[in-house]
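Here the complex is missing a single protein chain, while all its other protein chains stay put.
Which chain is which? They are A, B and C, in the order written, and residues in each are numbered from 1.
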Amino acid sequence: MLTLDFHPTGRHFLSIPGPSPVPDRILRAMSLPTIDHRGPEFAVLGKRVLSGIQQVFRTRQPVVIYPGSGTGAWEAALCNVLSPGDAVLMYETGQFAALWHKMAVRLGLKTEVLGLPGAENWRRGVQADLIEKRLRADTQHEIKAVCVVHNETSTGVTSDIQAVRRAIDACKHPALLLVDTISGLGSAEYQHDAWGVDVSISGSQKGLMLPPGLGFNALSARAIEASKTARMPKAYWAWDEMVEMNKTGYFPTTPNTNLLYGLAEACDMLLQQDGGLDAVWARHQRWAEGVRTAVRAWGLEIQCADPAVYSPVLTGVVTPEGVDADKVRQVIWERFDLSLGTGLGKVKGRMFRIGHLGDCNDLTLMAALSGSEMGLKLAGVKLASSGVQAAMEYFAGHPATAVLKKAA
Amino acid sequence: MLTLDFHPTGRHFLSIPGPSPVPDRILRAMSLPTIDHRGPEFAVLGKRVLSGIQQVFRTRQPVVIYPGSGTGAWEAALCNVLSPGDAVLMYETGQFAALWHKMAVRLGLKTEVLGLPGAENWRRGVQADLIEKRLRADTQHEIKAVCVVHNETSTGVTSDIQAVRRAIDACKHPALLLVDTISGLGSAEYQHDAWGVDVSISGSQKGLMLPPGLGFNALSARAIEASKTARMPKAYWAWDEMVEMNKTGYFPTTPNTNLLYGLAEACDMLLQQDGGLDAVWARHQRWAEGVRTAVRAWGLEIQCADPAVYSPVLTGVVTPEGVDADKVRQVIWERFDLSLGTGLGKVKGRMFRIGHLGDCNDLTLMAALSGSEMGLKLAGVKLASSGVQAAMEYFAGHPATAVLKKAA
Amino acid sequence: MLTLDFHPTGRHFLSIPGPSPVPDRILRAMSLPTIDHRGPEFAVLGKRVLSGIQQVFRTRQPVVIYPGSGTGAWEAALCNVLSPGDAVLMYETGQFAALWHKMAVRLGLKTEVLGLPGAENWRRGVQADLIEKRLRADTQHEIKAVCVVHNETSTGVTSDIQAVRRAIDACKHPALLLVDTISGLGSAEYQHDAWGVDVSISGSQKGLMLPPGLGFNALSARAIEASKTARMPKAYWAWDEMVEMNKTGYFPTTPNTNLLYGLAEACDMLLQQDGGLDAVWARHQRWAEGVRTAVRAWGLEIQCADPAVYSPVLTGVVTPEGVDADKVRQVIWERFDLSLGTGLGKVKGRMFRIGHLGDCNDLTLMAALSGSEMGLKLAGVKLASSGVQAAMEYFAGHPATAVLKKAA
Partner (left out) sequence: MLTLDFHPTGRHFLSIPGPSPVPDRILRAMSLPTIDHRGPEFAVLGKRVLSGIQQVFRTRQPVVIYPGSGTGAWEAALCNVLSPGDAVLMYETGQFAALWHKMAVRLGLKTEVLGLPGAENWRRGVQADLIEKRLRADTQHEIKAVCVVHNETSTGVTSDIQAVRRAIDACKHPALLLVDTISGLGSAEYQHDAWGVDVSISGSQKGLMLPPGLGFNALSARAIEASKTARMPKAYWAWDEMVEMNKTGYFPTTPNTNLLYGLAEACDMLLQQDGGLDAVWARHQRWAEGVRTAVRAWGLEIQCADPAVYSPVLTGVVTPEGVDADKVRQVIWERFDLSLGTGLGKVKGRMFRIGHLGDCNDLTLMAALSGSEMGLKLAGVKLASSGVQAAMEYFAGHPATAVLKKAA
């Protein structure tokens, strides 16, 4: 029998931008005994997670929980509100936006992709003015949905969703707003209701700190209305039975009970603390700035070229010309048992990604930065100065809000 | 904070026909740290589970593993090999066959449902001669697939899949054979290759002893060929990228890593023991006969009316006229912390189900039978004699093969 | 690597009178990360378990918690209050009383053992009148301590501790009362303060539902006073530093942190429920009567010959002349994966023991009784009637208080 415990000494540092490290609290919750999903106890669990996940999405509208991955939740969003051949306006901010587009094409939708020209496109957020311009031109309202990615996991760019909403509203266009916040939810600010999103899509393995295996759709009244006439074939992903049955705390098909235990715990961890979700968002912003401070000190470029949309979830680090980022990652993994995210798609080999989502603290990040700095040097990258040093100054000089409060 | 540990004293007996109790070994495996699904370690895990699940399906052909439930795996099977409006021949053995049919309709397929007339239909297995007759009439080969349920979880009937294969072959009909073995796999004999199945569908929460959250499709060369031209929209469920990428041990989208740890352990538990899978199948047959012996002693009817297709996975127990089976179940649950399966669909209130799938032994079943017998009496059901007594005689008189071998 | 998971299918039934099965809740609690036992967090844990265990002992006086087994706690009790050569009056109710006596001899105490003559001695509780008689004769007050076992684990006899207290008081003898409630605490009624015990001794692996590894001494003011002048050499077991430091929630030496997490959970499980400890004691009485009902139906003798002192913790079952009880146990273990307690000392081979302590419910006991009944028959024991049948009638006919309340 091969062992599946790959890390012989000390704790592995999983610093990829998801799946994020699963805290012990959640692993313990997931080990509760599986119960009858048709039995009287289940409704307690069902209602609790349905209410908890609503709070995490900041919505009072239904959230659908699927056994499935984020990819499944993408498909769910598309096939519930659209009909074959419907026009969809998408915006390519990176690899995941590109993959979502690929899925839409595959599902038979008529897609149109916006974006800035050239490499810049993957270094900046959604340009709401481009969307507005395009929608204004669509006087026949053929475009049924606008699809954008909130936090682009491949680049470390967190787009301004409110701006997209304003763009749609400005031209009074009826297109639905579909937002992928798979990697944003639970680490970056996200407000489904206040931002006027029609379908928000997420997954379990990022800010929610769970293993992969749950996909989410947060709905709006308009999205639900659209789903009643949309003609894409759908069964597993169909909202109707799910939303109806969820009212009682139950699910029409077999839910992923043990991951739901974990979800209940994750919601508690995010919501039941001093400052609630706002405090969570603030701490990821702080960690992100600490990491960026390190990257700047190294003299390396941050993949996100617009400080206004820096991601609190992950930071993309561009390696110098001629340095294969994946070779750097390999050295780091072999020598320091640290996993960093690879460059995806068109930035493959040109950058690596440091996650600061989910269950972190200053020292898990210092470990990740130390391993990165040692590995960069071992891989022959010349660094301008010590990023570790800079990050320590940042973290020491900028106490987290929770620490400040405790001291007050 | 509400507690989610619902059972204050002693161990809850989860005797529903799935989700089945998750053994500690699997819970422990599932608590291994989540790793980078793009990192070098993952391929070890990926190859191991892909090989393990093939052995469990008794196939050398690809098995696709989805984050999702069995319902999702149903949809995957249909949408990979069929095109909108395709004719599909289904056979209703019970509630799950009916639900699969409902899904096919919803997905826009042209379905035709066979079955015996009246209540008998849910008490017997697939009648292969009806299928053969219908296929012979389909001289234009309009029927693209025959869909049957191997182990019908709602009734406790395990149909003869080989007979269905022979029926199709007898009339040289090119229809694909799609088989739902969601609750059969890992407890009841199943042989994907030897039985000539084109797509076998399963899930994690039954004989595999895992929590819900994984769906499976085992494929055949003909199914793969069909998938290349099938025109049902598909993305998440599409086999092509999955099968291709699985060759390296990786997955195109984020796999459910922690459930895969559990799957690796489950495969070890099923395959790495004296007698392997054959021994597993034999022990469930023995447990099933013990349970049926009890039901007969009680003087109650077994839902499955044909002894040739008694299920080794679960036994449906028909309550006497005038006795609400769900009231019986409620008494049992309240008094003895034992969960039994409810009657589904058209047998709601008329029967309950005792699971003997997954991780059982003689005494977990004796506990379930004791709780059932006490509860039946408390609910006012007159019993002919003690089923518990009869089951003890059976179990004591029929040692498991493993025990016999040890003694030899 | 040898596997240490010995039970290949289904859950092992551990029905020995301790260690008792450890509930998942406690295993989960024990997996919390070990913390600095000198750090600020530890005091929260320390205070919580010290307060919890006091409530379980029903005392407001100090309870000392040792890393160690119950045997260690015996030694602690003796060496804290006695001096070399001190006279100690002990009472032999069974093997554990005999072992405690052996220890006292080994430690250099001058022991005297009371008891009924012959085999009867191990079938009845402490005869307080014998103690009173002996103490009255000790006009010089040479006897420094009276040592009795509350629940004798080897026989299933729960002696009347209040009667012993009254006996001592009746003759105004200053001897300290030392009581071993290793297997009683948490399952059988026990009241350290109200019963006037000077030192109560217990362990973690019985009614507290923890793995072995903690020993306890509950103290009285007189015991503490005695410890100040007692001259038995002591260091590890010495109360003084422990009691002093415990006031702050800390321990003078390294405490068994992870077992303390488990202890905190165990105290919650025992104390934080409807009816509290009284309800716990009542449910074990009910389970015990159910088990005895089975033994009587079998036509076998209960080791405890005095119904007034039947143990709520375990029941000793005497096998008929000529039947080796250990052969019966072996058959049961091999065939049904059920562990029963062996006969100890002078009843070796003549009886086996069924535990109903710690984390039980009606069905775990029905499983144990079923396995026992099948095994007895397989071992060739003629049974008068079905004990399983009788127990079912008892359990069905006598709902637990909690159930009654729920229904009310």
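Here are some notes:
In the analysis below, contacts are C-beta pairs under 8 Å (C-beta built on N, C-alpha and C of every residue); 3 or more make two chains touch, one makes a residue touch a chain.
No experiment lies behind these values; they were computed from the predicted model shown.
The residue from C:Val63, C:Val149, C:Ala230 or C:Leu259 that touches the chain not shown here is C:Leu259.
Among C:Leu45, C:Val197, C:Val243 or C:Ala288, only C:Leu45 touches the chain left out of the display. Looking at B:Asp5, B:Asp24 or B:Glu301, the residue that reaches the missing chain in the full complex is B:Asp24.
Residues of chain A that touch the chain left out of the display are 5, 8-11, 13, 21, 23-25, 269, 273, 283, 334-338, 359-364, 366-368, 370-371, 373-374, 377-378, 386, 388-389, 392, 395-396, 399, 403, 406.
Listed by residue number, the positions of chain C touching the unshown chain are 1-2, 4-7, 11-12, 14, 16, 18-22, 27, 29-41, 44-45, 48, 66-72, 74-75, 79, 84, 103, 106-108, 203, 205, 211-213, 232-236, 238, 253-259, 261, 264, 268, 272, 333, 339, 341-342. Although one chain is not drawn, its touching partners on chain B can still be listed: residues 24, 28, 31-33.
Rule of thumb we're sticking to: only the chains that are shown with their structure count from here on.
Work out the mean CA point of chain A and of chain B, and you get 34 Å between them. With centres set at the average Cα position, the gap from chain B to chain C is 45 Å.
Look at where the CA atoms of chain A average out and do the same for chain C: the two points lie 53 Å apart. Among all residues of chain B, those that touch two or more other chains are 5, 11, 21.
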